[in-house]
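Heads up: the structure comes next, in structure tokens.
One protein chain omitted, others in place.
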Amino acid sequence: MMPQIPMLLAQIDEKVRELTSANAHDTPVPDEAMVHEGSYWFPRVASSYASDVDFLFMAIFWISAVFFAIIVGVMIYFCIRYRRIGGKIEPQPSASHNTTIEILWSVLPSILLVWIFYVGAVGFFEMRISPEDAEDIQVTARKWNWSFTYPDGDISSELHLVRDKPARLVMRSDDVLHSMYIPAFRQKMDVVPGRYTYAFLMPILDGKFRLACTEYCGEEHSKMRTMCQVHISEKDRKENTQWITADHKPWENGERLYKINCSGCHKVDGTPATGPALNTIWGEPENLIGKAPRLVDHNYVRESILYPDRDIVEGYGPVSKMNSFQGKISDKDIDYLITYMQYLKTGEVVELKDENATDAAAPPAEEPAQAPAEAGTGENN
Amino acid sequence: MADHHDHTSFAHPVSVKLLVTVFVALILLTILTVVSAGQLPRPFGLWVAMGIATVKAALVMLFFMHMFWDKPFNIMAFMSSLLFASLFISMTLMDTGHYQDTIDQFPREPVAQPAAPAQP
Amino acid sequence: MATADPQVHDEHEHGEFIAHHFDNAEQQYDSGKLGIWVFLVTEVLFFSGLFVAYTLYRSHHPEIFDQAHVFLDKWLGGLNTVVLLFSSLTMALGVRYAQLGKNKLVAFFVLITMVCAAVFIGVKAIEYSHKWDQGILVSSAFNYTTVHAVPATAIGKALHISDYLVYLSAIPAILLVGFLIAAVGFTVGGKKILGIFCGCMAITAGGYFLGVVGAQVYMNVTDGGVGGSHASQPILLYAQEDHAADDQAGAVDDHGDANEEHSADDHGSQASHGPDPTKFVRDIGIFFSIYYCMTGLHAFHIIGGIIALAWILWRSLLGQWRSDYFGPVDYVGLYWHLVDLIWIFLFPMLYLID
Partner (left out) sequence: MGTTIKATPEIFGHAENNFFNASSGWKSWAFTLDHKRIGIMYLIGVTTALFLAGVFALVLRSHLWIANSEMLTPAMYNQMFTLHGAVMVFAFIIPSIPAALGNMVLPMMLGAKDVAFPRLNLMSFYLWVIGTGCLLYAILAGYGLDTGWTFYTPYSIETESGVIYATAGAFVLGFSSIFTGINFLVTVNTMRLPGQGWFKLPLFIWSLYATAIIQILATPVLGITLLLLISERLMSIGIFDPRYGGDPVLFQHFFWFYSHPAVYIMILPAMGVISELIAVYSQKRIFGYSFIAFSSVAIALLGFLVWGHHLFTSGQSLVVTLIFSAITFSVAIPSAVKVFNWLATMYKGSILLATPMCYALSFIFLFGIGGLTGLFLGALSTDIHLHDTYFVVAHFHFVMVGGTLTALLGGLFHWWPKMFGRMYNDMLGRVGCFLVFTGFNLTFFPQFVMGSRGMPRRYATYDPEYQIFHQWSTIGAFLLGIGILLAFAVLVYAAFKGPKVGGNPFKAASLEWQSSSPPDFHNFLHKPVMTDPYDFDAMVYDEDLDTYIHREFADPAKVPPRVEPIHH
């Protein structure tokens, strides 16, 4: 019975794929390459250890299938063979105890179990222990988005890797438990606040893969999904990750900052989420809880980012759900974000007036954002 | 009325003398542990203190709690709690010990001062 | 246990103290005994969580325990240990006389046990209120200020009572007065046993104040306690003895007190003891989180024990124990010894860290 169900389901699956691709624009991460292209049971094999995991999975599957078939087969056979006919209770005598057979059916499966344990443990160490030459990528998880900081200082909201280049994720959480899960890599590791956790990634296939949070983290847990893109070369990746540059318009930098830091709670399509939408509020008065309405201007945005619990917009209370970004974001970044909000509202492209002055005004503020980079070497305050 | 009180095999009154002796021993051990606190080099102080506590606990259990005369099953039941508690402690200790450095290395930001000092 | 079920009417076959579903007194006693042992197992495992927390933080952060334990007064802790051990002795004697069917002696020893329990709580109340005064609180609220608001004069010091102590003592005071009135009322009204019982309860409530007064006198006489080795532990974290340096340091020194009106000589009298908050290790408050959880939960068990003992006392006054029916005394006794056992471990773990 087992083999048919997969085939049947696979056909149905195909059909659904056709159907669902039509409304794919509804999905948070609409990307064709991410649609399931693996086998019946698995997503694609995209990491060095994924095929080992799949092997063990299928091995256990077939061992279990055989045992299960025997158990159910015997059960059904007995039910037919020894069924009670005509209400006559006539059990035939047979032994009610046999130590040899008990020991046999205890010990024989144990041998298989030991093998499963051994293979699983070997695969586990392969997945958990990073090689010396792995590059460290700093991962920060927060409600409800991810940011990835690369060795050269670039930051992105999606994970960018280079094919065949091992990476070690050094993960930290700003708030609650999260878990970094890339199904195509078969890799998963919780991100625990108050400490670092590590995950080893060894991509062997280029393309885009899902990255999801699998540890329940609150309201928008299911939206805490992003992508892992594997590039074929370092250069290729650099083009995707390097971004806050003079070439870009300030609002473009603001947009990327928004995606990394704010998109978990604030939408830009006008719909309210955990926080107010950011595309409509610039320059408008906002009703505050227990206070007079206030105009959304430079000061207010800045204050909201650094001290979110001061002025809370009506409907998003009673207390702020936002964590303070104090020490996590530079003044210049706030300016970029403001230009982005202005751009969304008015479509006007605002240039930052005195970039150097802003820069000089808050050089230390950049520091904490980089702190995780040195953390592996034992920074301790 | 019942006719049981002639052959009460399950009452084991312990003599006053024994109880008082145990009490005196307990007090002496208490004095010993207080006095010895801070007098011994590093790891031994803890061991001696816990050793004395264990001896005291044993005295209380054996004589005050009548374990000396109790049914083996009751003793086994109670001792199993210690076994499982130590299992809990040892496995957890072993695990947290291994990842403690990832906590110690973590640059934790100080939390804002609590809003108000806690009331009792 | 005497049955109150109206559905049961088969007492002509049993002793009146044997519940209907037991065959005989011994079966009933054995069941209860196993039941209480198993209950003690759950108690041990209940506490085990706190022992886990203690063991982990102590082994991973010994520096926290090294520093923080000096705030605990080992003489007060030791006093409480002796009080509890003594109560265990009287409890064991109570069980002995219950087994011999001597109800008056049972009542006497159970009363002493209850008084000891109340003394223990009283001493704890002093310890707690003293710490709360100083801002020695759980991890998040830990906000130590060295000098508590003590009046400057010697008499004022001797009479000084913490606000927290007043809050903590409210319920025992109400109980004391209430039971006294009830005792007199019942005695006058001719209900002698109830009168005696309420009198005993009033004595127990009085035991609390005995503990409070004793510990408060100790605190005042020793100027905040000696056993905590505030003075005897020459660890780095202590403020330097140099008063001149203190005065220069101004507000950040160990006199950073909320009460600004402190006179200079008051400074002098307090300067030699009191750790310097600026020298605390990180997360020192975790010790007190564990301390409050452990001792707080233990204190709740003591209070629960007092209630159980009161029930035993009442039944002793009614004269219900006999050589084939003393189970409840034995069970409560076992519970009481367990509470004592836990304290035997808590004392060196929290107070006697070297």
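A, B and C label the chains in the order they appear, each numbered from 1.
Keep this in mind: a contact is a pair of C-beta atoms (placed from the backbone, for glycine too) under 8 Å apart; a residue touches a chain by one contact, two chains touch by 3 or more.
Just so it is clear, the model here is predicted, and its values are computed rather than measured.
Q: Write out, one label after another, the shown chains that touch the chain missing from the document.
A: So, spelled out: the chain left out of view touches A, B, C.
Q: Across the whole complex, list the residues on subunit B that are touched by the chain not included here.
A: Its contact residues with the unshown chain are 73, 80-81, 84, 87-88, 91-92, 94-99, 102-103, 108, 111, 114, 118.
Q: For subunit C, which residues reach the chain that was dropped from this view?
A: These residues of subunit C touch the chain that is not shown: 1, 3, 5-7, 9-10, 19-22, 27, 30-32, 34-35, 38-39, 41-43, 45-50, 52-53, 56-57, 61, 138-141, 282-283, 285-286, 289-290, 292-293, 297.
Q: Which positions on subunit A touch the chain that was left off?
A: 5, 9, 12-13, 15-17, 20, 23-24, 26-28, 34-36, 38, 40-43, 49, 52-53, 56-57, 60-61, 63-64, 67-68, 71-72, 74-75, 78-79, 82-84, 88-98, 101-102, 105-106, 109-110, 113-114, 116-117, 119-129, 175-177, 179, 181, 183-184, 186-190, 192-195, 197, 210, 212-223, 319
Here is the rule we go by: only the chains that are shown with their structure count from here on.
Q: Please state whether A-B or B-C has more C-beta contact pairs across its interface.
A: B-C
Q: Report the inter-centroid distance (CA atoms only) between subunit A and subunit C in whole Å.
A: Subunit A and subunit C have C-alpha centres separated by 50 Å.
Q: Between subunit A and subunit B, what's the gap in Å when you average each chain's C-alpha atoms?
A: Centre separation, subunit A to subunit B: 46 Å.
Q: Give every residue of subunit B touching subunit A within the complex, in rising order.
A: Spelled out, the residues of subunit B in touch with subunit A are 99, 102-109.
Q: Can you list the residues on subunit C that touch subunit B in the complex?
A: 14-16, 18, 24-26, 29-30, 33-34, 37-38, 40-42, 44-45, 48-49, 51-52, 55-56, 59-60, 74-75, 78, 81-82, 85-86, 88-89, 91-93, 95-97, 99-100, 128-129, 132, 135, 137-138, 140-141, 143, 164, 167-168, 229, 233, 322-324, 326, 330, 333-334, 337-338, 340-341, 344-345, 347-349, 351-354
Q: Applying the document's contact rule, which stretches of subunit B touch subunit C when the two form their complex?
A: My answer: residues 1-2, 4-5, 8-14, 16, 19-20, 22-23, 26-27, 30, 33-34, 37-40, 42, 45-46, 49-50, 52-53, 56-57, 60-61, 63-66, 70-71, 73-74, 77-78, 80-82, 84-85, 88-89, 92-93, 96-97, 100, 111, 113-114, 117-118, 120.
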